[in-house]
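Removed: one protein chain of the complex. Kept in place: all other protein chains.
So, chain A:
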Amino acid sequence: MIHSLFLINCSGDIFLEKHWKSVVSQSVCDYFFEAQEKAADVENVPPVISTPHHYLISIYRDKLFFVSVIQTEVPPLFVIEFLHRVADTFQDYFGECSEAAIKDNVVIVYELLEEMLDNGFPLATESNILKELIKPPTILRSVVNSITGSSNVGDTLPTGQLSNIPWRRAGVKYTNNEAYFDVVEEIDAIIDKSGSTVFAEIQGVIDACIKLSGMPDLSLSFMNPRLLDDVSFHPCIRFKRWESERVLSFIPPDGNFRLISYRVSSQNLVAIPVYVKHSISFKENSSCGRFDITIGPKQNMGKTIEAITVTVHMPKVVLNMNLTPTQGSYTFDPVTKVLTWDVGKITPQKLPSLKGLVNLQSGAPKPEENPSLNIQFKIQQLAISGLKVNRLDMYGEKYKPFKGVKYVTKAGKFQVRT
């Protein structure tokens, strides 16, 4: 399936290559570079490229291109999903998926790639198994290794690979047994000029951090499971149990993982926690315009809205901006034309606003359309959909774990058209 993998950085250097079958020359990447040039923007490089002898399927992650070489028919999503899994694994191992991190740990990267694919077919992709096979680098371990000459290749054998629960390693032992769940919901919305909602839905995930000894069998139930319209599960979840009782029953992997992700359908009314008043205008035949936005809370369920940031991609003709924020600070990058306003918290007594003048390139026609505003915010202790975890029970082990659930609501792709 997957023949080879090339890692390419933003400046077009191939800094790592790995072949699972016969070696494919680096020159195959020239087709990729060609497509990249044509696309102008990294975001627009087509993920699937056909070359005379091979097919290139690539992903773009953290300023790196993962380009895989394929020779025969394969579902493209299979490869894309796998490449993302590789990037996730790097992230997991090195804390970041960057060129520097990969170059520093090239041996571990190679060992990982060797274990993850056999003859181009995925072999072990569960992080729990991989970590048993190849221990992630830590400063302490690298010091110890250099003194004792021991290695970071696990000498225990990955029993998980053989069992029916490949996601959990055996013999987990903690002194403090803890299970934390983060319910994170993101609001995706498009708000039109007049402030009415064109489209809104809630995308939620439950991320878990489980540090429990032995083989705990957990079941998590909700007060209002009917809210969850469309759910995707981690493989550990027993599907039938969910179907019949709406209870999440599972033997968890060890450590951090995403338990479920769900969507609360757009049919339900989605509460929009902020509103924006805006007036952006460019004057005809004069090289300036006015810019004025104000943000206020709305349907915030009595919680404070924090960490608000407004990002605006200004039109190309904008040269500079002279603004005064009543709160927070703003930056304008004259090269990328991106205005970022870091607002912070909203206090209802005094609504934050950003006002001022826009300098345009003289002589150029005024922009056709006003830019849209991308808004980020965060509300602690609230799941905007109203989802509530009822209880968590543990079976199979005798100790009493410490349990915790946290709710956060964030803005996802939240866009206000002006």
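The rule is simple: a contact is a pair of C-beta atoms (placed from the backbone, for glycine too) under 8 Å apart; a residue touches a chain by one contact, two chains touch by 3 or more; residues count from 1.
Operating definition for what follows: contacts and distances are computed from a predicted model.
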{"item": "Missing subunit (named according to UniProt) among the choices \"Adaptor related protein complex 3 subunit beta 1\", \"N-acetylglucosamine-6-phosphate deacetylase\", \"Pyruvate dehydrogenase E1 component subunit alpha\" or \"Thioredoxin-like protein 4B\"", "value": "\"Adaptor related protein complex 3 subunit beta 1\""}
{"item": "Full-complex contact with the absent chain, from A:64, A:86 or A:109", "value": "A:109"}
{"item": "Of A:119, A:347 or A:380, the residue in touch with the unshown chain", "value": "A:119"}
{"item": "Those residues of chain A which, in the complete complex, touch the missing chain", "value": "1, 14-19, 21-23, 26, 41, 43-44, 46-48, 50, 55, 58-61, 70-78, 80-82, 84, 106-107, 109-111, 114, 118-119, 121-123, 125, 149, 151-153, 155-159, 161-166, 170-171, 173, 188, 190, 192, 198-199, 201, 203, 214-215, 217, 219, 229-236, 238-241, 243-244, 249-251, 258, 261, 263, 266, 313, 315-316, 365, 367-369, 371-372, 374, 391, 393, 395-398, 413, 415, 417"}
